[in-house]
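Right, I'll just put the structure down here and ask away after.
One chain of protein is taken out of this complex; the other chains stay put.
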Amino acid sequence: MQAENLGVDKELFEYVAESVTQSPFYNLIGVSHISLGPGSAEMIVTAGRQHTNPVDLVHGGLIMSIADAAMANSVRSMGVRPVTVDCSTSFLASAEFGKDIITRGKVIKRGKNLLFAEADVWSEGILIATAKATFFNIGDIKV
Amino acid sequence: MQAENLGVDKELFEYVAESVTQSPFYNLIGVSHISLGPGSAEMIVTAGRQHTNPVDLVHGGLIMSIADAAMANSVRSMGVRPVTVDCSTSFLASAEFGKDIITRGKVIKRGKNLLFAEADVWSEGILIATAKATFFNIGDIKV
Amino acid sequence: MQAENLGVDKELFEYVAESVTQSPFYNLIGVSHISLGPGSAEMIVTAGRQHTNPVDLVHGGLIMSIADAAMANSVRSMGVRPVTVDCSTSFLASAEFGKDIITRGKVIKRGKNLLFAEADVWSEGILIATAKATFFNIGDIKV
Partner (left out) sequence: MQAENLGVDKELFEYVAESVTQSPFYNLIGVSHISLGPGSAEMIVTAGRQHTNPVDLVHGGLIMSIADAAMANSVRSMGVRPVTVDCSTSFLASAEFGKDIITRGKVIKRGKNLLFAEADVWSEGILIATAKATFFNIGDIKV
């Protein structure tokens, strides 16, 4: 899928979109990019049997991973290279495999050293998780 | 790898160990079991290139997933079927691929409805993350 | 200050508003109620010198307390008696004394046993903190 650019500088957008496409971990778990805007990112994974626990529900690790991905890329959309410092996820509802899981991350505060982001995670129109994370700025993205 | 039983009832141990072996998500990300004790669990993943982000460090999603796995299995070791309610992870240091990542989860409070657990995550003798999680008890494990 | 009722059943509103007025801890730290709506609550504290740390900034404990208060009362507005299970706060900016601190809490998921809420905390139009909390339902409020 080709990610949509919702207003990010073209070179920065291409850098981030390419980086998502080539991330080994995102590829392993099947996460891809829907869109990138200034301070926001939308990611998707089609939950399959490989993402489940033994009782056929989607594993929380996938949900935490995709929420972190959306938040980290919302930070990257601002030209910042982040490392995650803290990530906290609340699980509101379980998700079944065979459905898309979509998450939207957005930056809520951009400080000099620290950036704060939030994400919602949805499946079939139901809010299944919320997350917030803090990132440390390790430098500008050079494009 | 055969998980070690550190004192859990034999049938319960076999149930949990088998369940870890057959978890599709654990298999996808390569997580396996080292040991299970009463209220504790130790898990391992050998970090490979498939677990990295584009800058060659292990992705935080893997670390959150393995910490959650250790905590959830520490709950299962008490005969309880858990769903994760909240999970919070702090990232203390980055981890490189090619090394083992080991995590130890333990239950710190077993309530009737809610159980609380903590986990440490280590790589090459360095503490790379700490996590805590709250689980809801959805029923006893029948073995 | 008389709290405003934004659509909660009259008897429930009066019960919750009265309970806030009579809470010893809220009185100690100076927190009062602005409004209560269905699934939402707005609280205020005028930060004074008594709320500061030795470097004259408002102490994080006050901010966590008021955010928890707004979230717990957003749960009470649904007729539920909550106990806080987990509360996570991110501090985005410091706050000075002499200014009002306002927080808005809202329920984002009402489950049978667990309710999830979020809060924003503002001072002088600046977002100084965000919080999320999970509550256990210990019974209905009888009014």
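For this structure, a couple of remarks:
All chains are identified by letter, namely A, B and C, in their written order; residue positions are counted from 1 within each chain.
Definition applied: contacts are C-beta pairs under 8 Å (C-beta built on N, C-alpha and C of every residue); 3 or more make two chains touch, one makes a residue touch a chain.
Quick caveat: nothing in here was measured; it's all calculated off a predicted structure.
Partners of the chain left out, restricted to shown chains and counted across the full complex, are A, B, C. The chain not shown here is touched by just one of C:S40, C:S74 or C:T89, and that residue is C:T89. Residues 86, 88, 90, 92-93, 108-109, 111, 116, 118, 127, 130, 132, 134 are the ones on chain B that touch the missing chain. Take chain C: the residues that touch the chain left off the picture are 19, 22-29, 49-54, 59-62, 64-66, 68-69, 83-91, 94. Residues of chain A in contact with the chain left out of this view: 85-86, 88, 113-114, 134, 136.
We adopt the following convention: only the chains that are shown with their structure count from here on.
Between chain A and chain C, the centres computed from C-alpha atoms are 29 Å apart.
In chain C, 86, 88, 134 are the positions where the chain touches two or more neighbouring chains simultaneously.
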